[in-house]
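Quick notes on the structure that follows.
All protein chains of the complex are present and in place, except for one that has been dropped.
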Amino acid sequence: MSFTHVLGVARRSPTFAVGFGAILVFALLAAFADLIAPLPPTQSFPYETLRPPGSGQFLLGSDGNGMDVFSRTIHGARYAFGIALPAGAIMAVIGIPLGLIAGWRGGWVDEVLLRILDVLRAFPTIILALAIVAATGQGFLNVILVVGFLDSPIFARIVRAEVLALRNATFVRAAVAAGNPEWRVLLVHILPNAILGATAQLPLRMAWAVRISATLAFIGIGVQAPAPEWGAMIRQGAEYVISGEWWVALFPGLALIAMVLGLNLAGDGLSDLLDPKRRATGK
Amino acid sequence: MTAVLAIQNLVHRFPGGVQAVNDVSFAIAPGETLGLVGESGSGKSTIGLLATRLLAPTQGRILFEGQDITRLSAATLRPLRARLQVVFQDPWGALNPRMTIGRLLEEPLRLHGGNLAEARLLAERVRLPLATLGRYPHELSGGQLQRVSIARAIANRPKLIVLDEPTSSLDLSVRAGILQLLEELQRETGVAMLFISHDLETVRLVSHRVAVLYLGRIVETGPAAALFETPGHPYTQTLLSAHLPPDPFVALRRHRVQGEIPSPINLPPGCFFAGRCPLALPACNAGPPAMQPLAPGQEAACLRIADRTNRLEPAEDPA
Amino acid sequence: MSLGGFLWRRALVALPVLLGILFLTFMLVRIGDQDPVAMLAGPMADAPMLARIRAELMLDQPLLTQFWAYLGRLVQGDLGLSWQGNAPVTQAIADHLPATLELVTLAVGIGALVGVPVGLRAAERPNGWFDQASRFGSLFGFSLPTYWLGLMAIFVFFYLLGWAPAPMGRVSMMVTPPEVLTGSVLLDSLLAGNGEAAWSAAAQLVLPVGCFAIVATAPIIKHTRAIAIEVMGSDYIRYARACGFPRRIIRRIALRAALVPVITFVGSEFTSLLAAASLIEFVFAWGGLGHWGLNAILLGDFAAVQGYVLVLAIASVLVFALVDLVVLLLEPRARA
Partner (left out) sequence: MTLLAVQDLHVEFATRGLDNRLRVAQALNGVSFTVAAGEVVGLVGETGAGKSLTALAAMGLLRPPARIPHGSIRFEGREIIGLSDRELEKIRGRRMAMIVQSPLTSLDPLKRIGDQLVRMQRVHDTAHGAAARTKAEAMLAAVRIPDPARRMRAWPHELSGGMAQRVLIAMALVNDPALIIADEPTTGLDVTVQAQVLDTLRDIVAARNLGALVITHDLGVVAHYCQRVAVMFAGRIVEDGPVREVFSRPSHPYTRALIDSTPGRIAQLGWTVTGGTPPDLYDLPQGCLYRDRCPRAATACLAAPPRIAVSGTHGAACHFAGEAA
């Protein structure tokens, strides 16, 4: 991996490069939020509420509680990664084995997975997530678990599709014929080949997780108001939009879009980079 | 001497009603190559999968070195696989793309308690440049990849190698090298081979005996020379006459048999070829015709053989 | 395959899914910590009254018994009572569904009208400038939260420019709404010849439909592009070129081939937007089914949540059946 390689990747998939760059920026913001943010995210200045951007210490204005929108937006990145990474991990930890077994063995595991997917198809996940979080409690941890678990079958389906395509691949047959035990066929021969296509989908699923957790917070379940979460901040800003204080809702929204877009671009670009057909034509 | 592989009354039905293999029996002796010839839908690849128990048959028996392996579990089969090997048609797809050639060659040794250092010897044996050991499959040519597959197959000194169209996707000049390698290996180790192909010339070159399949049934078997010189079954005659020898000075002698192979769903009760056969008798549709002897070691499943009226009239090449 | 047989088979496949969804929802709303009895009875209720209500609602019975009873009533068309306004759930659904359908149909319609041509055009030159731009645009649309978009639209077009009416409901409070026929205020006003109400209803629709359409268009572009690229790379398109067919004809062949998968996708898009409508309705105080369902979830209104989810599920089953029917008509291979 040299500089020319980086350039090559960027040339071949500008989408991936831009998306990856955006994620990187947000990662830095999240990591060094305390250093970058001029004010603590939940420090309230009761006499300086709803100040427009650029007034005094409030670079992007202040909200109804007199908190700094800029600092809160930066700290919001922590919530975004706080949901994206663990939810992605849950999807991978549940989805990969589930998809592997469902795709390779078929049988009841596959049946159950397919029925769950049927239900999810007819039962929009956003409503399901809402209902579950509303029913089971509104902590951030709960949101992470619900989002992660809800998306696991979808991730499992992606892995399953890859495994199904590989199951009748000649090299898998050859591996069985060579005398590989089943676990070795699965782990050494199928998994490394199945995982690549699924990996490209992970950023897309993470983007979905970030979006849905913000949506939950916007509706008022999930992360609650003073916490610097982008969805919760937009909810706070919603009431000021008709009275002209646009900045409270605008900036967290922009941050949310940039983060989700970054993940989407990265995922989209990644699937292009990993697509053997495109690689073969060298375009 | 017991046969290395004996297939007895094998039947295989795929879900959905496709009867791919229809009461097939044959045996292969040590050191022998049996050629299995057929067009698409003849069930030849399915027989290859059944013989190596990568697929379980619907009915019938498979004996490997005298042991019944028809219903053995995957775990019980595993040690046997050292001696029962297979090489597939598509060399580009037959090797795990994420393993180096070196690791691919070590794998069979690792699985059956061999010495990993032998991987280099294997590479040398199949005339694979040692420089390829560190490479990945996509960096090799089709011929080289097929050599890797063959090296993997011979790693544990097998008694039988099933070769499923091993040279069909290779270019002509590369093909010859692979065939030569296979012949040498058989001469040196006495390994038996089941050579599955649609390519008549190649089968004729490498096989001692040949079985001709049509819609999952063996219609004719015999020593390669006899079968190719005096084919008995009208289908075999048709197949051979349709072949285009790569020599403009050999005149074509065409039997104008029309139509194409019917779908292997809802097969008729009698001879499957009767629908296309110019010599078909009403009796041909009654039931599956029994094998009739033609010459020493050669027999065909055709009623016309009994009174020797099985010869198709050749139509001269119109050109 | 006959039409009747087709529908019958669809129903057989759909039934277990619907049952599963019902069961899931039923359990879900009951594991929560919200107590409907307290909510129904109000703060003044005493213990015997609470117990009486509990017994009336069968809440003292085991969950499975309750579910069985619910199914029994469901078969008779009784979805229970919603305690937002103490109305039968069926009535509430009938009142709220048209508003949502109006919104979603318009948004998906616009999404398809814009998204399909853009996706096709993008696929003509993969990685060309139009493709890159539309791809970025669709990913951008993918990443937009509807509710935020709605808020910003309200700020710009209502507060700043004053072009749009106040984001409250489906028709201005200053005009007399028409008699309810179809449930769509716009259609009803037009049918009643009430120009003023029609104008107001149309004005109210612009912002929510606009925002929703942006979100609806993005995935349609993305999928149409992918489908069209696959079609353009197919053997029969290559062969059509070799036959000397001009671009206009090749485009027509590709369009026909892409139609089936695109319609399938737009159908699935419709069902998922039906659910996502709740957010945009929330922002624009739309008062449709989504808004109502969202409130039901937030308030723990058992019967209403179940009714809402049931409607969504049935809608998705119906849409998929309809899509399959269309595919059956367009695709000779499916008829075999």
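In this document, chain identifiers A, B and C correspond to the written order of the chains, with residue numbering beginning at 1 in each.
The working rule: a contact is a pair of C-beta atoms (placed from the backbone, for glycine too) under 8 Å apart; a residue touches a chain by one contact, two chains touch by 3 or more.
Keep in mind that what you see is a predicted model, and the values were worked out from it rather than measured.
In the full complex, the chain left out of view touches A, B, C.
The missing chain, though absent from the display, is touched by one residue of C:95, C:230 or C:331; that residue is C:331.
The residue from B:248, B:269, B:282 or B:296 that touches the chain not shown here is B:248. Residue B:200 is the one among B:150, B:200 or B:218 that touches the chain not shown. Interface residues of chain B facing the missing partner chain: 39-40, 141-144, 171-177, 179-180, 183, 198-202, 204-205, 238-239, 242-250, 252, 254, 257-258, 260-261, 317-319. Touch with the hidden chain on the side of chain C covers residues 234-236, 238-247, 249, 253, 256-257, 330-333, 336. Even with one chain removed from view, chain A keeps its contact list with that chain: residues 2, 4-5, 7-9, 11-12, 281-283.
The rule we apply is simple: only the chains that are shown with their structure count from here on.
Computed centre separation for the pair chain A/chain B is 51 angstrom, with centres defined by C-alpha atoms. Here the spacing of chain B and chain C, counted between their Cα centres, is 57 Å. Interface of chain A with chain B (complex): residues 169-171, 173-182, 184, 188-189, 192-193.
On the chain C side of its complex with chain A, the touching residues are 16-18, 20-21, 24-25, 28-29, 31-34, 127, 132, 135-136, 139-140, 142-145, 147-148, 151-152, 154-155, 158-160, 166-167, 268, 271-272, 274-276, 278-279, 282-283, 293-294, 297-298, 300, 305, 308-309, 312-313, 316-317.
Residues of chain B that touch chain A in their complex: 49, 52, 54, 74-75, 78-79, 81-82, 85-86, 88-90, 93-98, 107-108, 111-112, 149, 152.
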